[in-house]
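The structure follows.
A single protein chain has been omitted; all remaining protein chains appear in their positions.
For subunit A:
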Amino acid sequence: MNDSVGNGPISNALAWVNGSDAPEKSTLDLGFMALSDCASLVVAATQGFAQPYGLTLNLKRQSSWANLRDKLVSGELDAAHSLYGLIYAVHLGIGGVAPTDMAVLMGLNQNGQSINLSRGLQQQGVVTPEALDRHVHQSRTKLTFAQTFPTGTHAMWLYYWLASQGIHPLQDVASVVVPPPQMLAHLQAGRIDGFCVGEPWSANAVAQDQGFTLATSQAIWPNHPEKVLGCTQAFVEQYPNTARVLVMAILEASRFIEQSIENRRSTAQLLSGREYLDAPLDCIEPRLLGAYDDGLGNHWQDPHALRFFAGGEVNLPYLSDGMWFMTQFRRWGLLRDDPDYLGVARQVQQLALYREAATALGLNAGDQDLRSSQLIDGKVWDGSDPSGYARSFRLHALADHANRQALR
């Protein structure tokens, strides 16, 4: 495994530095949220992966996605560890900021989020999706589920999963936003009954014996897109060489993390540090190594655990991945009209730039711009008919202008 890696690409890449392809901006501020899936950014910035390209990466931990977004848009951050949907929401003008042209430079990871329920529900026998479905439809009190951002990935996984079990996420249950570090306290106090979040916050709920994992996000969609390296379109246009070498440095860090178990272990140790996740190692390491304990006595090695590289499969910014989030925004009424799905995705996903970076590192970047996946409800998503797909779900909150008028 090691011999395929070598430092060859690094020395070849030095050509960028001396030639006219040198980065236009040499010091970058990168935003991240304290989640296990920010690992490749932290490893790239602290372990000397950017220096050979003449780049210095400064890590800036953020306290909320809204703040991270505002700083990306204002230019205070050059690029950031971002929720896939957040980048599209800003681009399409959904939420707090005016529409701004955004860019996805690369995928940072796949899998590794999960839906967890309270011990209270467990005591009532709600330990399977079927039992949850019965409980929701028979109980008089409405359950409350938390996610992390209205247009974020966790909201979309939670909605998709609930709907796949016959539960309407916006009618049958209440949906609230809770910052990840506060999930456990609210669960403990009974203010929420379940939540969908990234690690280490699910493992933490299990470790504290306050909750259990009912579904992983990879069970909803094996190898689903999750966090991306996001920035504004203006950044890519102004600093194309910088953007390319930034992708190269993070690709190399991603490869390093997955090069051996020892590297994954030391990544977990690094992440637990005060400046990064500031969380106990035993909540970070197991699931970073794919070892799951659901808090109900089941233990397994997950074949689709959080991954950062997989030979570059994780990192290609497929157009179909970006489009999927738009179809779900449409499905749940966040978008009132069909956007030009393919056109928007082509604008946002920086496929050409990514392929240049990957090829320079000797990685296979494929020539496919779409990929096909089967999700938990049996439906296949391949990007071919986005507006039809968005309309194809039995449970939805499609909000068309025409319908809205009729409702008033």
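The criterion applied here is as follows: contacts are C-beta pairs under 8 Å (C-beta built on N, C-alpha and C of every residue); 3 or more make two chains touch, one makes a residue touch a chain; residues count from 1.
Please note the rule applied: contacts and distances are computed from a predicted model.
A single chain of the complex does not appear, and UniProt lists its protein name as "ANTAR domain-containing protein", one of "Phenylacetate-coenzyme A ligase", "ANTAR domain-containing protein", "Peptidoglycan-associated lipoprotein" or "NADH-quinone oxidoreductase". Touching the chain that is not shown, out of A:82, A:254, A:272 or A:320: A:272 (per the contact rule at the top). Interface note for the absent chain: among A:122, A:182 or A:347, the touching residue is A:182. For subunit A, the residues touching the absent chain in the complete assembly are 2, 5-7, 26-27, 29, 43, 46-48, 51-52, 54, 56, 58, 63-67, 70, 74, 94-98, 146, 148-151, 176-179, 181-182, 186, 191-192, 256, 259, 262-263, 265-267, 269-270, 272-276, 334, 404.
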